[in-house]
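A protein chain is absent from this complex, but the other protein chains hold their places.
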Amino acid sequence: MTMALIELRDVTKTYKRDAIEIPVLESVTISVPEGDYLGLMGPSGSGKSTLLNLLAGIDRPTGGSIRIGDTEISTLSERALAAWRARHIGFIFQLYNLIPVLTAFENVELPLLLTSLSKKQRREHVMTALNIVSLADRAAHYPRQLSGGQEQRVAIARAIVTDPTLLLADEPTGDLDAKSAGEVLTLLQRLNTEYKKTIVMVTHDPHAAERATHLLHLEKGTLVEQVGA
Amino acid sequence: MKFVGLVFKSARRNLRRTMLTVFSVAIAVFLFAALRAVLDGFHAAAEASSSTRIVTIRSTSMIFSMPSTHAEIVRGLPGVRDVTWASWFGGIYKDPKNFFGQFAIEPESYLRMFPEIVLTPEQKAAFLEDRTGCIVGDGLVKQFGWKLGDKIVLKVGIPIYGREDFPFTIRGIYKAGSNAVDNQTMLFHWKYADERSVRPGEVGWLVSEIANPDQAPQIADAIDRKFENTPYETKTDTEKAFQSSFASMFGNLDLLLGSIAIAVVVTTLFVAGNTMAMSVRERTTEIAVMRTLGYPSHIIFFLIAGEGLLMSLVGGVLGASLARVLVTPSTFGGNSFMPPFGVSGRNVVIGVLLSALIGVAAGLIPATMASRLKIVDALRRAA
Partner (left out) sequence: MGLIANYNVRSMLVRKGTAAMTAMGIAMVVAVFVMTLAIAQGFRATLVASGSPQNAIVLRKSATSETVSAVMKPEFALIETLPQIARDAQGQPLASPELVVIISRPRISDNQPANVPLRGVGPRAFQVRDSIKFVEGRRFTPGLREINVGKLAVGRFKGLSLGSDVKFGNVIWKVVGVFTADDASFESEVWGDVDLMLNAFQRSGYQSVTIKLTDPSALESLQAAIMGDPRLDFKVEREQDYYDEQSQVMTTVIRVFGTFVTLILSIGAMFGAMNTMYAAVGYRTREIGTLRALGFSRGRIVTAFLAESVMLALIGGVVGCLLALPVHGLSTGTTNMASFSEVAFKFRITPALLAGGMVFAGLMGAAGGLLPAIRAARIPVARALREI
């Protein structure tokens, strides 16, 4: 077995509300090989979104270690973590979260502004990403001029434009109709098979879960079963 | 820089709000520049005063006069190159409300010692020749619509000059070559007023030209010692000190106008700071998204602070330019209590710098708020 891309060991997460500590994740240990397409399932409040946030480096574990690639991210400084996210993570939100005042092109370009690429290089990268999601013709449109499915595809383009190590999706089809959801899922699958992207996706949707190569179920903060494919 | 585009796009998000903020900063900078212009106006005469002229008045108060023979005594003192004199006439032109300065001067020496009174040689000659002639500043001419050759009549204001009216002919219209002279005054022959004075041969004050400005204190002292223990004791000081005492007559203007200026800036800080805080609050999710994309907190900070700075600077440039165009000596024309003033280039620059300061200060707290945002909390709040 090759070295796993993601290694979580005994990861716990508790939130403090007033004086009470609420455990969200308890001693979760997972390893995800490179090129995997992992589906995270579980009821509301099971901790799956928290787990995704920990992987994205936008939240910190209370205990345990998280290694992604060669980096132990639980010990990185805030600044180093931001730089790490920019390089290694592509995040897809349930509500797309495009910036309304920017065009599709500018939204996709946003993460590239943090790199040292020239304007011309950025333009090439953006157009490549938009081509992959088949929205190159909508580059000049603002989010409000796009349908929900198109918005989500622009958001996916934004997630992949930096060629990240890991794609994270939080209920990517949660707000879409069946047809658009299908398109988005197909796109994600293509990214996994054709572009060899490692994907971790949180979902409620059984149709979405079908596309994943592995599934993990979380319940009350612990892993309950693992379904092989 | 590539992020500047983002700042511009953000500022355009809520255009109405941005415009309202820009206008309130513009108004603040306009007021600030105008207030500074007023203050400068009051200090202008002292600033522009000549370092080679010293002024001798009666030690009791400048409303008292001294014999014109004092002038000849002063002329004989070492270090004094030239001497002239003037008296306050205090006449009334038609109505007491038309207040302006009227000075009875010894014409030849006065014009010689005040090259700032700019007059064509023909007009100067015409004035010197006509005993009842006068010269008036172009500011005054504008106010009353006079022209060369006009006859004007002043009623006596100070009983010393008898009861009969004084007719004059305008022989010259002078321009002020520097702020050291006022272009809203009238000058005429001292002899004309003196002929009718119940106390002939008396003058209001002396002006002496000295060879070396560094000797001003010693020469002033020498003049005053000369008249010590006579019925007409004197007090001599530099022209600058003389002018400053006029500016201070109105009270502590620096403090008054300064306090108002601070209030203006603070008010605007509240308005602009509030706008930035509102705009950050509305954009909480967006900021969290950008942080997720890997934007470090310092770039977020600069984006928000930059937006505050941008709005303020646009407002500042707008306000300062408006002040420059609108606040000119003629804005408050016809009010001779106030010196003529306009917004100088320096005040425009200070105004714009001030707007930058307001922008930075107003953006500081919201930008810190934005950069310290907990990504997960912010994303959850929106969901």
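Note that the chains take the letters A and B in the order they are written out, and that residue 1 is the start of every chain.
In this text, a residue touches a chain if its C-beta (ideal position, glycine included) is under 8 Å from a C-beta of that chain, and two chains touch if they have at least 3 such contacts.
Every value quoted in this text rests on a predicted model; they were computed, and no experiment measured them.
Taking every chain of the complex into account, the chain not shown here touches B. The residue from B:F3, B:F64 or B:Y192 that touches the chain not shown here is B:F64.
Residue-level contact of chain B with the missing chain is found at 16-17, 20-21, 23-25, 27-28, 30-31, 35, 59-64, 90, 92, 96, 99, 155-159, 163, 231, 233, 235, 244-245, 248-252, 256, 259-260, 263-264, 266-268, 270-271, 273-275, 277-278, 282, 335, 337.
One rule holds in what follows: only the chains that are shown with their structure count from here on.
Computed from the mean C-alpha positions, the centre of chain A lies at a distance of 64 Å from the centre of chain B. Residues of chain A that touch chain B in their complex: 53, 56, 58-59, 78-79, 82-87, 89, 91, 93-95, 97, 99-102, 106, 110-111, 113-114, 119, 158. Taken in their complex, chain B has these residues touching chain A: 2-3, 5-6, 9-10, 12-13, 285-286, 289-299, 375-376, 379, 382-383.
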